[in-house]
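Here the complex is missing one protein chain, while the rest keep their positions.
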Amino acid sequence: MSRIKGFCCNYTLSVEPEALKGEGLIPEDVDLERIPCTGRLEVPELLDAFTQGASAVFVVGCQIDKCHNLSGSRRASKRVAQVKKILEELDMDPGLVEMFFAGRGETEPVVEAARIMASRAGAGSRPE
Amino acid sequence: MKAGSNLENVLRSGAFAVTGELGPPKSGDLELVRKKAKILKGHVDAVNITDCQTAIVRMSSLTAGLIALAEGLEPVMQMTCRDRNRIGMQADILGASALGIKNLLCLTGDHQKFGNHPQAKGVFDMDSIQLLQMVKKMRDDKRFQCGEEIKGSEPNLFLGCAANPFADPFEFRPVRLAKKVEAGADFVQTQIIYNVDKFARFMEMVRDLGVHEKCFILAGVTPPKSLGMARYMKKFVPGLDVTDEVLARLSDSSDQREEGINICVDIIRQVQDIPGVAGVHIMAIEWEEAVPEIVKRAGLDQRPEPKGVEPVLASLDSIEKAVEDARKEVRIEFEEELERAKTEAQASRELVIKEKEKVASEMSDLKKQIEEARTMASQKEAEVQRLTEEIERTRKELEKRQAISTSDLEAPVNAPVAPPAPPVPQGPGPALTDREQRVLESLNLGLQALKEVLGLDDSQFEALKRFLEAEFMLQLAQVAPPVPGRGAPPPPPKVEVPAQEVSTPVEEVVRATPEEQEIEQRPAVRDKEVVNLVAKGNLALHSGDYNGAIDAFEKALSIDAGDEKAKNGLAEAKAALEKELSGVKGPSVKAEPVETSQTLPPCPEDVDEQWWKEKWVIRYTARGNVALMKGDYDTAIAEFKKALSIDPQNEKAKDGLNRAENRQGIYIPSIEAGPRPVEKAKEEKAPVTEEPGPEPQEKEKEKVSTPEPEPEASKAKEEPEKPAPKAEKPRIEISAPAEEGVSDLSVPVLSKEEPSLPERAGDIPEEVYLEACSGVIQSVTLGDGDKAISVGGETALPFYNFEGQMPNPPRVAFEVLDTEPEEWPEVLTKYFSDCLNDPPAWAKKCVDEYNAKCICLSLISTDPNGADASPAEAAEVAQKVVEAVDVPIIFWGCGNAEKDTETLREITGRIGERKVCLGPLTDANYRTLGATAMAFQYPVVASTPIDVNLAKQLNILLENLGVHLDQILMDPSIGAVGYGLEYTYSVMERIRLAALTQQDDKLSCPFICNLGREVWKAKETRLPSDGMLGDQERRGVLMEAITASTLLLAGGELMVMRHPKSVALTEALVEGLL
Partner (left out) sequence: MIIAERKTLKELLEMVQGCNRIMILGCRGCVAVCSAGGDKEVSILASALRLGLSRQGKEIEIQERTLVRQCDPEYIDPLNEEASDFDAVLSMACGVGVNFIADRCEDINVLPALNTTFYGANLSSGEWKEMCAGCGACVLHLTGGLCPVARCAKSLSNGPCGGSQGGRCEINPDVPCIWQQIYDKLSRLNRSDEMKNIMPIRDWTQAGHGGPRRRIREDLLP
């Protein structure tokens, strides 16, 4: 399993994640998953990603006030915050989970987020 | 009055009250509370003791309040509802009340959130108003909160509450205050006021509600310590309205503290003017020092005297204080005592100085007198010289005149025994009259004293004495008419007198002739001449020079034809001559009648034969003695044999003979015959052959016999194996009146303790049971000669012979009264019934019959409250007693210091050299009597009333005066058994222990215990015999003996007692114990 788990909504990422990898835009160990709406992401899913081996987890949603589903990315960001708290409770770096916002079809922010998180995971990776 | 607290008193009195605030420490530091309390005390009427203010744990308000109370500062105990439920609070209220806390300020309390234990569970069982209700109910209804009755003391507390005029809702604040007052608040202290306007509005509303009439309102003020503090209060203390004006004043000030105080004072002044404000509550938080200044500046420093501020429990501090006070008191007392003692010491020092000056002046007077006497004497001497020269001159004239026939004149010069030269100036001179005798004695006494005073050595003294005696005799010879007669034989010639004029014998004879014509005109001179001639005649007669005697007597008769003595002498001489001439071998002219078998000259017809014999015995004995003194033993033996041939029983002659035969030293029966160098020198020149004078008079006898014991005494000393007590032993049968009580005065010998202590101690080492004493008791000697007794000298406790020495056994003195006793019981008087009104006889009986070793003459007749006999009368009795007995005598005055001084002085003036003891000396008369005793070297009795220190004091005073400790007997004052004996015992024991074990030498004098009078004064000795108390006499005897034995064990050395039986018992005890 990849070291880094990313979630992004359909509207944010218009290309296949593998294509980005192929182009070398995002690191190999980033597992980017397209989901219909980040608002559908629940806290347990994010937590489970960690449980399943991710060193870092990130979510890229619509711009907070321009969500395709109106409040999807807002909810996602609240849940990410909740996860951050839980990570803190578990003595984990809350920075290992992050919410990013991207405009419709903009690839750069997703690539940027993946790099940031890869670097956080690399730098902040903790031994198991 | 609800609680009677000081605060309540002040408020009710209408005075403007001032309360302060004291924050207990965040520790158990007692001193901090005390320190703060001390700062506030006197400046506030009461002080609030906060109860963990701002919910910070501190010393409890109850405890700190009690500490303040102990400091004399009335606490207002604060109580919050935060930390205790109703159970805890009521319990503390009861306790606070019990321990004297009288003010309680009821608060809800700051929330625990503000404190150092925000996690604490806030109790808040009730709020402040409910707390007030509860305490009021406890106080006024005597009921606990639950309704149960308080059985016993209810908490009487003056209840207070807080009010914050600056909290919200503002309009509700007066209402809330009213609620508190209704609930029970008696006074209220407001939150810190800076906004006086707002407070004034608050007060207005309060007044509208009439609350100010139902409780006392104290305005709360706080001096801002700094601008920072003011800002902090404004910002962070809820319900505190710090005005901008205050902040400005502080920030503009260069001295914020000073300004803070000023602000506070200003606010006090302002609130004082607001109606309904009854006082001010100054909260100088952690700045208690500011309070006095604030109070002062606000003009409130005259606080009413605190009432009812008393700690119930003695605080450690108050105990300390009490101890300190007590110490101070004691110190002050001690210092006063010291001061007094110093003053006294100073006074007595001054007195001593005065006394010394007095003595010095007296002494200088005496010296002057002596000087005068000397001058007079030298004048006399000059006169004598002149006379001698005249005589010489006359003699030469005579020689010239009788140039042809000078044959007889030379002889008498070489041989004094030659007929014409009886060398006794006053010859068989006149007997001294009593008065003269006394004068002579007094003179001797005076001289003796003078010697002591002037510190003359023996030779000087002797010279002076002889000189004066000569003078005396000279004067006497001029004054006294010759009184011849057998009834009163003339005294022996004084040895010294002829010594003065060695060459006179011849001159006297010669002188007579040329002066005959003058004699007619000078009766005195004529008398003297007659006397001289008669004396010469007698001398010649006794020497066997009958012709010379006849010659002298005839000459005397030629001057005074009526002189009886001369006539008798002439007859005697003639008779003797006749006898000699009529064939009987008379004494040779050369006065060597040793070979003569007939030693006794024929008795003149008109002379009693017995008297004649005695005369000659004495004469021969005297001659023998003279020879003995010269070392001419053969002559002495001859003379003594002659004496013995007349009277073989004569002791003196026997003794003399014995001495002469043993070639023993000089035996001169005369005081002057002591082995003094100067004396000897004179003696050699003196014509001692004149010694055998006429038979001595009675008084002379006494005088002569007095020194006799001396050699005997020294002999006794040489024989150590002859202790005095043994001599007392043969007291077995003393005839006593056969009575039921004490039929036999004898006492069986007490069996000795056998085996001795060391034997009984066995293996126990001595140091375990022996406790050697470091001190020595003084040895005091009473009386003189071989009858002298010494007491004291111990080096151990009484009869502790295993620890030290008791060289002198304790003694008993018989008490003799100088007048017939009035109140003595018959069981006592019967032993002296024949002599009760005759003190000398009484004393003599004591000595002769009851073997008294010492007599104590009680001079009770002199008591001013009694017979008030004059000193002279008493002295006369005393003198007779002295003459009657030879044992030591104690003269015991009546106890009246002044009278005793007079009496005892009078007595000392009469009795002369007998070494008596004087007493009692008290602090009132020790100076005069001490000086007197000192002059005569008499021991004294120092009498003090049962007290160690007084006894010591008197000894010191006496010693300062110059009386040596070995001249002092201590009378500690005696109580008879049943009459304070134990007290006496205890004091004596302490004195003795001090002397022996504490080197207190001022207490080292022996004790005299005048116990007889105490015992026989007791009721029990006077009650008649009856079934319960038993025989009266035995009772009295035992009381006296038991008292004496107890006092002996306490250390008593000399017991003055009355009953012969008890004396016997006591002496037996002493002997047994030694």
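For reference, chains read A and B in written order, and residue numbers begin at 1 within each chain.
One rule holds in what follows: contacts are C-beta pairs under 8 Å (C-beta built on N, C-alpha and C of every residue); 3 or more make two chains touch, one makes a residue touch a chain.
Bear in mind that the values here come from a model prediction, so they are computed numbers and not experimental data.
K.L.:
Out of all the chains shown, which come into contact with the hidden one?
P.N.:
Result: the unshown chain touches A, B.
K.L.:
Determine which one of B:Ile101, B:Ala162 or B:Cys215 touches the chain that has been left out.
P.N.:
B:Ala162
K.L.:
Out of B:Ala15, B:Val175 or B:Leu247, which is the one that touches the chain we can't see?
P.N.:
B:Val175
K.L.:
Of the residues B:Leu7, B:Met77, B:Leu105 or B:Met126, which one touches the chain left out of the display?
P.N.:
In the complete complex, the chain left out is touched by residue B:Met126.
K.L.:
Taking the entire complex into account, which one of B:Gly28, B:Gly88 or B:Gly239 touches the absent chain?
P.N.:
B:Gly239
K.L.:
List the residues of subunit B that touch the chain left out of this view.
P.N.:
81-82, 86, 108-111, 113-114, 122, 124-127, 129-130, 133-134, 145, 162-164, 166-169, 172, 175-176, 178-179, 182-183, 191, 238-239
K.L.:
Need a quick check: the contact residues on subunit A for the chain that isn't drawn.
P.N.:
42-45, 47-48, 50-51, 82, 86, 89-90, 92, 128
The rule is simple: only the chains that are shown with their structure count from here on.
K.L.:
Between subunit A and subunit B, what distance separates the C-alpha centroids? Give it in angstrom.
P.N.:
Comparing mean C-alpha positions, subunit B is 119 Å from subunit A.
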